[in-house]
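Here's the structure we're looking at; comments come further down.
Removed from the display is one protein chain of the complex; every other protein chain stays in position.
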Amino acid sequence: MIETSKLNAETIKKYLAEGKRFDGRQPDEFREISIETGVSKNAEGSARVKIGKTEVIVGIKMDAQTPYPDSMDKGNLMVNAELLPLSSSKFESGPPKFPSIELARIIDRGIRESKFIQLEKLCIKEGEKVWTVMIDIYSLNDDGNLLDAAGIAAIAALKTARIPKYDEEAERVLFGELTDKNIPLTKDVPISITLHKIGNHFLVDPTAEEEAISGTRLTIASSNGVIYSMQKGELAELDIEEFNKALDLIEKTEREIYKKLEKHFK
Amino acid sequence: MTKKSDFERPDGRAVNETRKITAKVGVIPNADGSAMFSFGETIAIAAVYGPRKMHPQHAQDPQKGVLRCEYNMISFSVNERIRPGMNRRSTEISKITEWALEPVLMLEKYPTAVVDVFINIIQANASTRCAGINAAALALAQAGIPMKSLVSSVSIGKLDKQLVVDVSKKEEDWEEGEGATDIPITMTPDGKITHIQLDGKISKEQLKEAVHLAREATKKIYEIQKDALRRSVGEQ
Partner (left out) sequence: MTERKVIIPGEVIVHGKDYLPGEWTEKRNDEIVSLIFGVVEETNKLIRVIPISGPYQPRRGNVVIGEVVNVLSNGWFIEIGTPESAFLSLSEVPGYVNKGELAEVLDTGSMVVAKIANINKRGIDLTIRAAGLGQIEDGIIMNVNSNKVPRVIGKEGSMINLIKENTKCDITVGQNGVIWISGETTEAELFAKKAVEFIIENFFKEGLTEEMERWFNKEKEE
């Protein structure tokens, strides 16, 4: 009904000072993560990820298109996100607003900068036809931390996606007919972890109630200690000591989450 | 009871047999009511938010609450990616869905308020609007909206000259003979039609028969919907 009230905001901060959260978690603890792939069969690949009650679904579609002029022999990547009104009373119908645009762009950069998708192997005919990988992210229930859920779902969907058949003569994709080939991916999985600062305390994986009072957030996509992309969002400031501490916390969490989800990422 | 027939449907079903139906209530925790409903590989999710304040104010009805439905397919629900956003088809189906549901809703208790129903098709294999309406009816019930009854929706097809229940995509694309005629129908448990559409080619007599088939099919769907609602209470 109500957005996080001032009262609960104060109480959440009071609890954090004691290292506690409303649902009994530690500040550096994630809720239970579940991953299911192949959930939408007309997509080339798909995944549904739940983190606690937060749920997202991601689908991969591919098409053969003309390459960009500055990468004539490389495939294309496009990431799109929709924060569906069905997932929260916060979201209205209509064209994408900033939160969904930002989410898509953050996930895009993590995947693009890490070169997780080997785009150079997605060339069909240099200068003329390349594969475009389209990642579409949809929120199904927003109880905070859609960002990290979307990142995990995108990876899981990419891992299990298969390339559609391509008719070379007719120069068109045979949608609905898949080859046995997976999308060429590197071993280094870029995992997106978002750290939030509430009052003077850091936490990961906020619920919707916690996220609503977050002062600032730092999202980093990284793998094995190498950072590929970063975004600081919202208004609160971070001093340098806090920033360094944030980097350490994110690295530690990234390792833990990677270990937890390893079997999905092999 | 399934009838034996010489007619071969692409997936081997009997002519009056629906695909496997699954229905689950309470799938979106944030919503006031929600449900998933599937006919075979067609999967719809519906969520209800409301009654809640209606904006803009000029759209409010001082006599009763307003039902507002939005249907859309997600981009990867079909083989050829759909560009995100509403289009003419989804706009029309949104309105059709409103007309299918509103006759059974009792919104006089909520003047000036709006009841929002959002339907998204996660995976499409034809009959998506029917799956959406079935999911929406469940979601509205779970949300505690007063209703005279549920409604149940199914598509009846005519493939060349043969009537079939619950049209799949392969059947929608039927090319032999007279091709495919698609007739989505929504009915109340006591047989009142709240929604019917048709495109194709059919005689008046066969259309009457199609409606009769829909009556039988929606009775079965109603039982599944009721069961889904009851199960949702035990599993809170």
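Side notes on the structure shown:
Letters A and B name the chains as they come in the text, with residue numbers starting at 1 for each one.
Quick note on the criterion: contacts are C-beta pairs under 8 Å (C-beta built on N, C-alpha and C of every residue); 3 or more make two chains touch, one makes a residue touch a chain.
Note that the structure is a prediction, hence the values are computed from the model and not measured.
Among B:82, B:141 or B:217, only B:141 touches the chain left out of the display. Touching residues on chain B toward the chain that is not drawn are 32-33, 50-54, 104, 106, 110, 112-113, 141-150, 188-189, 225-226, 229-230, 233-234, 236. On the side of chain A, the interface with the absent chain consists of residues 1-2, 5-8, 10-11, 14-15, 18, 20, 22, 24, using the contact rule stated above.
Here, only the chains that are shown with their structure count from here on.
Those residues of chain A that touch chain B in the complex are listed here as 39-43, 46, 53, 55, 57, 59-61, 63, 80, 82, 84-89, 93, 95-96, 134, 136, 138, 140-143, 175-176, 208.
Within the complex, the chain B residues that touch chain A are 28-31, 34, 41, 43, 45-47, 49, 52, 70, 74-81, 84-86, 116, 118-120, 122-124.
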